[in-house]
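Every protein chain except one is present and positioned as in the full complex.
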Amino acid sequence: MSTPNMQFSKIRLSRRSFLKASAASAGWLMLPGLGMHSSWAQDPRVLRVRDYGDPQSLDPGIASNLYEEHVNAAVHNKLIAYKPGTKWTWQLEAAQSIEQTDPTHIKFVLKPGITFTNGFGEMTAEDVKFSYERIIDPELKSPIKGDWATLESVDVTDKYSGVIVLSKPFQPLWMTTLPYMGGNIVSKKAVEAAGGKFSAMPSCFSGPYVIKEREPKQRTVLARNPEWKGEPAGFDEIHIFPIDDEKTAEMGFEAGDLDYTRISMSSYKNMKKKPPENSVVEKYPSLYYVWLGMNMEHPKLSDERVRRAVQYAVDIPSILEAAYDGVAEPATGYVPPGLVGHRPDTLVPFKADFAKAKALLAEAGYPDGIDLDLEVRNKAVYIAAGQVIQAVAAQAGIRMTLNLHDSGSFWSLGDESKGDRWKKLQLVLNRFSSAPDPHYAAQWFTKEQVGVWNWERFKNPEYNQLYEKAMAEGDKDKRDQMYRRMQELMEASGAYRFITHEAVPVIYTGRIVPALRPDGMPLLRYFTTA
Amino acid sequence: MEPLLEVAHLRVRFKTKSAVKALIEKDKDPYIDGVMGVSFAIEPGRTYGLVGESGSGKTTVARAIMGLVPVHSGTIRFNGENLVGLSRDRIKPFRRDIALMFQDPAGSLSPRLKIRSILAEPFRIHGMMPENLSVEVARLLKMVNLSPSMGDLYPHQLSGGQARRVGVARALALSPKLIIADEPTAGLDVSVQGEILNLMAQLQNDMGLSFLIITHNLAVVRHVSDHVAIMYLGRFLEQGPTQTVFHHMRHPYTQALLSAHASPDPDAVHHRISISGEIPGLVSRPQGCEFHTRCPGVREKCRRQFPPREDAGKDHRYYCHYPLSVPEN
Amino acid sequence: MNWTKQFFYRLYREPMGFFGMILVALVIVSAVFAPFLTTHDHNALDIANRLAGPSAEHWMGTDQLGRDVFSRVVMGSRIAVWVALVTVSMSLGIGLVLGMMAGYGPKWLDAALLLLFDTLRSFPTIMFALALVTVFGPSLQTVIIVIVATTFPVYGRMVRTQTQALGNQEFIVAEEAMGAGMVRILGIHILPNIVGPLFIVASMDIPVVVTIEAGLSFLGVGVRPPTPSWGSILNDGYAYIRNTPWIIIFGGLPLIVTTLGFTFLGESLRDIFDPKLRRDL
Amino acid sequence: MAEPVLDIRNLSVNYLTPRGTVKALRRINLQVPSAKVVGLVGESGCGKSTLISAVIRLMAENARVAAGEIRFTGKDMQQLSSRDLRAIRGRDMSMVFQDPMTALNPVFTVGRQMKDIQYRDAVSGKEKLKRASDMLSLVGIPDAVSRLDNYPHHFSGGMRQRITIAMALLVQPKLLIADEPTTALDATLEVQIIRLLKDLQADFQCAILFISHHLNVIAELCDFVGVMYAGELVEKGSVRDIFHRPGHPYTRALLECDPSVIAEPTRFLPTIPGEIPSLIDLPEGCIFHDRCPGAAQVCKNTPPPEVSLAEHHTAACHCLEV
Partner (left out) sequence: MLFYLLKRIGLAVVIVVVAVVLLYSMIHVVPGDPASVILGPRATPEMKQELHELMGLDRPFVVQVASFLGKVARGNLGMDFFSQRPVAQIVFKQLDETLVLVLASIGWAMLLGIPLGCYSAVFRNTFSDKLVGFFSIGVIAVPSFVVALYSLLLFAVTLKWLPAIGAGEPGQYMDQLQHLILPAFAIGLGWVGYIARLVRASMLEVLNENHIRRARAFGLPEHMIVFQYALKLAILPTVTLLGTGIGRLISSAVFAEIVFARPGIGKLIFDSVVSRNYPLVMGAVLVSTVLFVLSTTISDSVNAMLDPRVRERL
């Protein structure tokens, strides 16, 4: 007999001896077991916060992202800075005094004794002049050039004082330039020594913290600045973790890895109801604005009636309820409540009106409805919003196909310099960030921005005129009126359906006292221990 | 009589390594010889036996004749026409006249086809579908003493002897003139091997087939073949009419082989001509006479040069510097 | 005993395979009869009822848009099974053709195809997926292309090895000796001998493929919403994992059931038909 | 005869298969006297290998000893614990297997493997290697000391079989079991190996149970021969009795079929028509009756008796009963 697959022998190795042999090798696996939870436990002198992005450029002259500003604000000084609290206002930082002597001149006096690290000496008016003028210097190609749009020069009066001279009045200066990205003061000597700009890491700092180390994609570590003479920094170190996803951040917070983070709107209600032990959940109004944009030049949408039909087919309440968990309020334009230029109401009611939408469609020659593409970024909240828009609009006969994009693809959708994609763009669910002055948001919807950031290709001469005028208008009420009108023009074009300003829910541990802007964004230098 | 198949100075070489590797290792001749110039002829209706141990190159000869391995030099004439160098299309008609029977009976039958389809393959390949295929298949099966119902079976359902019969049937399908049988009885029990050999003999009688039988079994060859060649490392060391070679062998290797196949007799005084060692690999082909490493009568000359061809009578040739004397009988 | 009877008998004897078969049957039944099994329109919003827990009305609760999770899970089985069938058969087809060409064709073709297989295999899958997804936009077709592009080289390599092994066997030499052409040898003699093991490997790949699809959808680069892929259900549920865990649980369960079912079944098939078959290539 | 080294009595072995119980061995009685060579001959499927597996108790999982006993140096192998069994294997009893190409572990050196089989001996590793190389020289492997470091694939088939023989003899067994050790080898090598075994057996004075289907090998090497057919030992006796005076018709047929026995060249060779009966549904009567040219009616329904033909020579056949 020779069966090919003969299996010989019974088991002769006892299980016990087998286990002994293998346990010896596998045993050490058990070692890092339980109860060894120790070193990530809280070090009281370290603040650990999450930010949504990883700082790319840390030269204040060329940094343009909020998460970069969060770092820069802690390690550099500005003449004036946002004041933590619930109202948008500023406080003196490097300046001892500052005043607007006339619409185009601002006089400032620096506090004496603010020093730059690494032996770059004391901060002088010369540094202020350098820091602001370099931003408008075409050589630097600063992305925040617009913040200093009308800067003429900074004239140095003496060691500590100087005058900021504008070519024409620029109202946003006090709310979005001086206390924001454009306001950081760097050492002239240090920047010049670095060859005109800091490439990877600035070589000197002046704030209460310095950047100690930077591990791309991992974390940025700020450490107490030993040379800082002002109000002492609240922590020995601040660890900033770039975590894109809010859910992950929440998890990290719950596991005790973070002290402060923004959380998702969908978690807010539940976390507020049942916050993790020893932590505080708060909600702040945000400056973001979310809207459904329509490409006015797309053949299907060139008829205003179709655009209006879409406006009427979008049901804001259900989007807010479903995608924003009922946490956010509807938007009337790009200016949130509480700021100059906020519109009290919209032309098209928040609630959808299917009959009207259908009628408009029929009028435009689409009695059987219309098929449209909706471009959406692939983040949970937009996907949810997109699906609600899709489902609701279907009731008005507007059949939408959702196209998801990662941010790389999304941000070039309407960009004329990137091929013909802008021509195929129909509907887009968009969201921009803003600053506490309407000018900041208004700039993206001018004629010049068509094909750049103005993807709706909204070209309205009146808008442009108002934009220029409002920039310089000193009268608050008139300015208010102008921005309201501008947003009305946008809505009236039919190309915009404003949705919401979202909200910023944050969570922080009871052991810290955060310092937040009115929109919930951190002002890290003012964070302290409880 | 005109030979049906005439092989002359057939030489087959194999590449051992890639061109790049050969270059790197400075090997100017990255080839080995599988067959070193053999010549023989088969007459119609006759059987030629090719005998040798594993690694002697027997199968390579068969495959060269079938055009399955490239021929380096020499000629293979079939019915007077040289097959060497013919294109695929030109050689195809000859494949009808020469059939191959394989060593591994089950392994040479396509495992997922029924016997019926396997037997139909030759017809399909050559576009010669008979009008009634099942009749033809039944005829073939009957010819090899199998029941026509076997056509519905798969190869793995057959016994070794049956599979070999199917192999014979397939070889017969297109009424070839020559059948090359590679180890037709290897792995068969003695009680069964006779059946296959008898079948072949009967077919030869009935149809006038010629056979080239490749085997390591001298005892079988003695009975079934008219001529025999003893192969060693790609060469024929001795060849001639079977009776002559068996009874008047001149080469010591032939003698050793024969003595290894002596009849089983516990009382026979075994003065076996035992040779030591094993057949060297093709890569380490010895200088001079290839057999000298194992030859009991080796002398200095053998190590240096390959012996010339010697003719010892009609068709009887051998290659040995110091041949055995002709036995008295 | 006839073949099918024996097959089921052996599967029955193998408790793992039996278990797998039941799970697979469950998934396939739900995919085939999805429209009859769903209790709600799987895409209908009910915002007033969002994030509701399991109830008599909504057996698996509702998601953040108030859609019935049960109906979405049931419809999701269609996506999963459809993607699995299409991708596996496409990869199988491509791998089969290219692999046989590599294994039986001329040497240069073998080298070229092998290079293609190895390059595609050595490419990070996620990179591949992202690139293709950004080119074509996330959709079912893209997911299928991604999966096919990453899995066919594995089949190709396997088929090549098997073809080479078969090509040296005597029954192929026998065909060559009779003068059979390449198409005939590949199609009639080699193909039937490699599809068997290949189908087993393919059945074991179904869970892998389902996982890739779910993974891509989970990362938000999979099927286009509101298509209810299990991965996108998981993605939806992930946002509400702490307070309304049923979405994740019910979205993850069918994924586990399917992968378990097909893996158990595939392993048993392998054990029954081809215990020597390995997947380490 | 003194007490045999191996005494197989009335052994029956079954295989449990899905198709039914295969009665692979039935009522085998065989003795291997000490220092003698016993050959077992038979065609494929006759149960030779099963018999060996049963003797060394390395059987397939579905094999069952249905009856009988196997005594090795007086001990009943069936009763031994696996520990005792291991103490016997590779010490009092060793084996040479059929296929030399796979019988050695390919990833260990020959020296290591030869050392390992002496694991029981309390001598130094050096001493064990020395023994190994001595043994290798004895089986005709030149330059044995240095070749201990070689891996099995460095050796040719014939060399490997010599190595396995060396290993088998290294432990100085009382019984060597050789399972078709020459089948995979060419004829000229077969002769060499047989001769080697014969010489070594004379030196070591161990008993050999030798299995082969090559009649001439059996004839040359063995003192006693058993002929097996379809799971039964149909005839046994001294080698001369079997080859010169075969009693059982199967033995006779087998000898007649061997082409090397037939002196005159003939185109038509004798065969044994018919096939081996199914071992699941055994025929009644003589197992060979449907292929036996002299079968009588009694053969079809009565099992044949064991007929003693000479001292130690018995055959199971009705026709010999007179």
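Residue numbering begins at 1 within each chain, and the chains themselves are lettered A, B, C and D in the order written.
Convention: contacts are C-beta pairs under 8 Å (C-beta built on N, C-alpha and C of every residue); 3 or more make two chains touch, one makes a residue touch a chain.
It should be emphasised that the depicted structure is a prediction, and the values quoted were computed from it without experimental measurement.
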Absent-chain contact - pick from D:167, D:222 or D:242: D:167
Contact partner of the left-out chain, one of D:54, D:104, D:159 or D:319: D:104
Selected from C:119, C:141 or C:243 as touching the chain missing from the view: C:119
Omitted-chain contact residue, chosen from A:167, A:218 or A:465: A:218
Positions on chain A contacted by the hidden chain, ascending: 5-9, 11-13, 15, 17-18, 21-22, 25-26, 29, 32, 34, 36-40, 54, 56-57, 64-65, 141, 143-146, 199-200, 215-219, 241, 243-245, 248-249, 251-252, 254-258, 406-409, 411-412, 415, 417-419, 421, 432-433, 444, 452-453
Interface with the unshown chain - residue positions in chain C: 15-16, 115-116, 118-119, 121-127, 130-132, 134-135, 207, 211, 214-215, 218-219, 234, 238, 241-242, 248, 252, 255-256, 259-260, 262-264, 267, 275-276, 278-280
Missing-chain contacts mapped onto chain D: 56, 58, 85-91, 94-95, 97, 99, 102-108, 116-117, 119, 151, 153, 164, 167, 171
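Methods note: only the chains that are shown with their structure count from here on.
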Chain pair with more C-beta contacts, B-D versus A-C: B-D
Whole-Å separation of chain centres (CA-atom averages), chain A against chain C: 40
Distance from the mean Cα position of chain D to that of chain C, given in whole angstrom: 52
Contacts with 2+ other chains: residues of chain B: none
Parts of chain B lying in touch with chain C, wherever the complex brings them together: 63, 66, 68, 91-92, 95-96, 99-100, 102-104, 107-113, 121-122, 124-126, 170
Touch list for chain A against partner chain C, complex: 247, 250, 264, 266-267, 270, 318, 321-323, 325, 378-380, 383-384, 386-388, 390-392, 401-406, 408-409
Chain B-facing residues of chain D, complex: 43-44, 156-159, 186-192, 195, 213, 215-220, 222, 239-240, 243-244, 253-255, 257-263, 265-272, 275
